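Left out: one protein chain. Kept in place: all the others.
Order of writing sets the chain letters: A, B, C and D. Residues in each chain are counted from 1.
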C-alpha cells in the first residue's frame, strides 16, 4: 500500500524513489517506490520501525545518496548534491572531533563567508539556545551523548537553512531538554517559515510537532499511512492532554503497531 | 541534597564517589559525592538531565574509569577494572566495525571459550531475539541506527552477565521494538535473577521497568531523589494506564523537571 | 676557496673561474693544499672553487654535465678518460699502496684458488688482484670473488669473513691492527714493468677546448705545487692534514706508499712516451677485464704537450 | 568542483546499488594508469632526445632484452626478490607486535622508543659493516639490512595505529571479558589495519630502496649488485633496466598489498 500526495507548490517532492543496497550479494530493498510531497512551510514528521528506511530517505533528500530509481526534487530541481538551503541533523551527530563546540557551530558560518565577529555572535546565540554555554570551548570528546546532539542541532540551526532535515534530533535528550527544544523549533519554524522533515521514534513528539505524520513500514521500506494533524498552532501543553491529541496519537500508534502482524 | 541508601547485601555499592574532569584548565565536577547501593536482583533505572553524569557513573561501575575520590564496590570488592560478571551496553553502541553482526555477538562468547558451534547457536538466539536475523552477516556500516543498537544489546546479553549496566539501550528504537525489548529484558531479569542498572530518558520506561528510579541532578552531578516503585512484577500494559503508575510517573517527572529552576 | 680579491701582479686582468674537484685523501688533496697555502691560484690569475667528491666516476659525471672543470681520479677510474669521457690533464703520482693481502697461512697467490677474495670493483685493489692472479697463471674465475666497498672489506677481513683481499694502505694499517699476522701476497712494485698505477687530474674536454689559457694556468699551478710537494713532503702532510681535518699519521702512511715526481720528471716521462705507455698498459688491462671495448689512443686524451708547455 | 563532487555521489550510489557496473570505474582507472605511464615514457624519450645524458627508452629496452635473453635479468631478479621478500616479511612480522607493545605498555614504549627512533635515522649504508661483522657475508646481512628498513617504517605506523585507536572499542572488548592478548589480536590489530598497511607499503618501498645498499655486501647476483656494477662502468642502460625492474616489482607487490587492504578494510566506510 502506497500513499501518495501530489502538491502543486511542493518544496520537496519525492517521486517513485526506490533504493536498493547490496547486502552480501543479494539486493536489499531499503526503499521501494516512495512518493511524497512536502509543501513550503510544512512540518512533516516521519515515524516507522527501526530499519524501515527513514535515514535512507533523508540522505536522498540531503543529496548525500542517490536513489536507485525515481527522483527527489527540491524547489522543482532534481537533487544532485547537498545545498545550502537544506540543513541536516544526522542521527550520529557527526561533529568534527577536532573542533570545540563553538568552532563546530561556526563551521557552516565560515563557509557562508561571515566575518569572525558575526560568526562568534551567531554561534554564541545558538550555543546558548541549546544550553551548552558553559561548554562552548569543550571538545566533542568531553561532551555527554545528549550534549553532542545539542551541539549538532546548534550547528544546523546556525546556517539558517530554509529546509531542515532532522534525523531523530532529540533522541538522546532528557524529557525536559526535549520539550524546550521542541518549543524552540516550533517557534522558529512558525516565525521564519521553514520547511521541516523530522524523523522521530516518539509518537507523542511526532503528533505534537507536525502538520502531517508520515508513518513508514518496513520490508520493503514504504509509506504506510499519512496522518494529518489538524490541531492549530501554537501547540500548548494543554493540547497534549486533549482528546483530539490522544486520538491522533492512537491513530499513529496503531499505524506503527499493526503494520507488522 | 544527597540521597543515600545503605543495604547490607548490596551487589553494587557506590560510596561517596566524586569525579572531576579537566575542562580547559578548570576543574569540572561531573559527579559530586554520589552514594548508592543496588541490591542483588534489583532493577534500578536512572534518569536525569543531559550531562548530569549518568554515563560517567556507569563507566565507573563498569571499571572503565576511576572515581577521583570515593569508591565503587561490586560484590564487596573495589572495582579496578571490567569483570565478566558485568555486561555493559554503551550509549554509542561501540560495535566492532570489521565484524559482522554475528561475529560481534560472538565476540564475548569466544573470549569465554565457547566452541564454534555453541557460539553460533547462542549468537543466533540473541540475534533473532533482537530481530536482526536477516542481517546476521551484515557489517555494522550496513545497519540503521536502531539496528546497531540492537546488535549491541544482543552482544551484551549473549555473555549472560549477572549484572547488566545499560546506557540508554533502547534510545534509538521505535516504540514497538522498544516495548518488545522491554518485555524481554524484564523476562530474563526475573527469570535469571539479574541485577540491572538502566539509564534512560523516558520517564515512562524508567517507572515501568524499575524497582527504584534514581533521579539525578546536574551541576554538580548528584542523586536528587530516589523513587521506589511499588508496583508488582510482571508489569503489564494495563499497569501503564493505572493511576498508581501515573502518580509515580508524575513524581519522577516533577523530580526531573523542578530541580532546575 | 681562495678569495677573488687581491690579484697578484701577474694577473691584473679578471680572474679565471675554475671548478676543481678532489677526493679527500693525500693523493687527491695535497696539491690543492699547497696551492692554497702558497696562494698559487691567485698568482696565476685563477679564482678556484674546490668541491670535494667521494669517488672518481662521480667527478667524471660532473665534468660531463658541466658542473666541474677539473677533477682527480685514481688509477681504477682511468678507463673513463680512455672511453672518451674526460681528458687526463696531468699525472699526479704513482700509486704504491695497493696490496693483495691474505689471512695467515695463505702464503702464495696459488693458495688463493677457490678462496674467498674480497675486492672493491673498479679500483686499484681490483687491478692488483687481477695482475697478481695473471702473474700466477690464474684468472679471477679461479677464486671466489666477493665484491664489496673498501670500508666493508676492512670489516670483513678483520672479522675473518674473507680469506684474502685486494686493498690498499692506509686501510691495510687498520686491518693490521686486528690481524697482525696477515700475509702480503703482491704489491704494486711487483708489476712495475708491466703496469703503473698513476693517479691523475682530469679535465672536461669542452673546458680544455674552450679555455686553453685557463687550462695552461691551472697546469702551471699544479706544476708548481708538484715541485713544492717533492721538496717539502712533511710540511705538505701537515698542510693537507689541516685542510682535510684528518690525522697526519694516516696521511703519512699514504704518502709513504706513493711516488711523487717533480714537474720536470713528469715532463721527461711524457716526452719519452713513458706516460703513454702506462696509459696504454692500463687500457689493455681494462680491455681484458671487460671494462673497455674500444680504448682510445692515450695520446688523444692525455694532454702531455699542454702540461709540458705550461712549464715554459 | 561541484561537478566532480556530484560525480562522486553518483558513482558511490551506482557502485552500491548495481554491482555489475562496479567493474567500469576499475577499467577507467586502468586506462588512466596506462595513459600516465605512456606520458611518462614520452617525457623520458623527449628528455633523452633533447641532449640530456639519459639513455633513450629504446636503448634501455634493447639492453633489457639482452639481459633477459642471457638469463642475467632473471637470476638477478630472483636473487633480489628473495632477499626483499624475506627481509620485508620478517620486518613487518616483528614490527607489528613491537609496535603494539610500544603503543600499549608505557614501560615498553619508554624502553624501546629511543632505540627505534635512533636507529631508523641511521642510513642503511652505515649499518653494513656492523651487519657484516655480526652476520658474515652470506645472505643474512643483506636480509638483515632490508629487514631493518622494513621494520622501522612499519613499527612507527603500527605504534601510531595503536595509539590512535578508538578507546571505546577497547572498552567494549574489555567489558566482554577480553584480556590484553585477546584485545591485541582481536581489536587492536584489525582496528590498526589501515595504519599497519601504510607501514607495510612504506616499508616495502624502503625495503626495495635499501636493496642497493644491501647488495653492497658481497652479493654475487641481484639487481642492486648489477646496478652498482654498471655504475662503475657508467653503463646507464643497465642501470635503467635495474631501476625499471625494481620499480615494476615494487609496483606489483604494492598492488598485492592494496588488494589485501581492500579485503581487510572493506568494513570501513570509505571513498
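FYI, a residue touches a chain if its C-beta (ideal position, glycine included) is under 8 Å from a C-beta of that chain, and two chains touch if they have at least 3 such contacts.
On a predicted model such as this, the values are computed, not experimentally measured, just so you know.
**Student:** Based on the whole complex, identify which of A:48, A:67 or A:87 touches the chain you can't see.
**Tutor:** Residue touching the chain left out of view: A:87.
**Student:** Going by the contact rule already stated, which one of D:111, D:185 or D:260 would touch the omitted chain in the full complex?
**Tutor:** Hidden-chain contact among the options goes to D:111.
**Student:** Identify the residue among A:76, A:97 or A:232 that touches the chain left out of the display.
**Tutor:** A:97
**Student:** Using the document's definition of touch, tell me which of D:144, D:195 or D:225 contacts the absent chain.
**Tutor:** The single option touching the absent chain is D:195.
**Student:** Which candidate, C:101, C:244 or C:282, sits in contact with the chain we can't see?
**Tutor:** Considering the complete complex, C:244 is the one touching the chain left out.
**Student:** What residues on chain A make contact with the chain left out of this view?
**Tutor:** Interface residues of chain A facing the absent chain: 62-64, 81-84, 86-88, 90, 92, 94-99, 107-108, 110-112, 139-141, 155, 159.
**Student:** Could you list which residues of chain D touch the chain missing from the display?
**Tutor:** 1-2, 4-5, 25, 28-29, 31-33, 35-37, 39-40, 52-54, 103-107, 109-115, 117-126, 133, 152-153, 156-157, 160, 162-168, 170, 174, 179-181, 194-195, 197-199, 201-202, 204-206, 208-213, 224, 227, 231, 236, 239, 242-243, 246-251, 254, 265, 268-271
**Student:** Using the document's contact rule, name the residues of chain C that touch the chain not shown here.
**Tutor:** Counting only chain C, the missing chain is touched by 21, 23-25, 51-54, 58, 61-62, 65, 67-68, 150-151, 154-155, 158-159, 170-171, 174, 178, 244-247, 250.
Criterion: only the chains that are shown with their structure count from here on.
**Student:** What is the distance, in whole Å, between the centres of chain B and chain C, each centre taken as the mean of its C-alpha atoms?
**Tutor:** For chain B versus chain C, the centre distance works out to 84 Å.
**Student:** Can you work out the whole-Å distance between the CA centroids of chain A and chain B?
**Tutor:** 27
**Student:** Which residues of chain D are in contact with two or more other chains?
**Tutor:** In chain D, nothing touches at least two other chains.
**Student:** Can you list the chain B residues in contact with two or more other chains?
**Tutor:** Within chain B, residues 92 contact more than one other chain.
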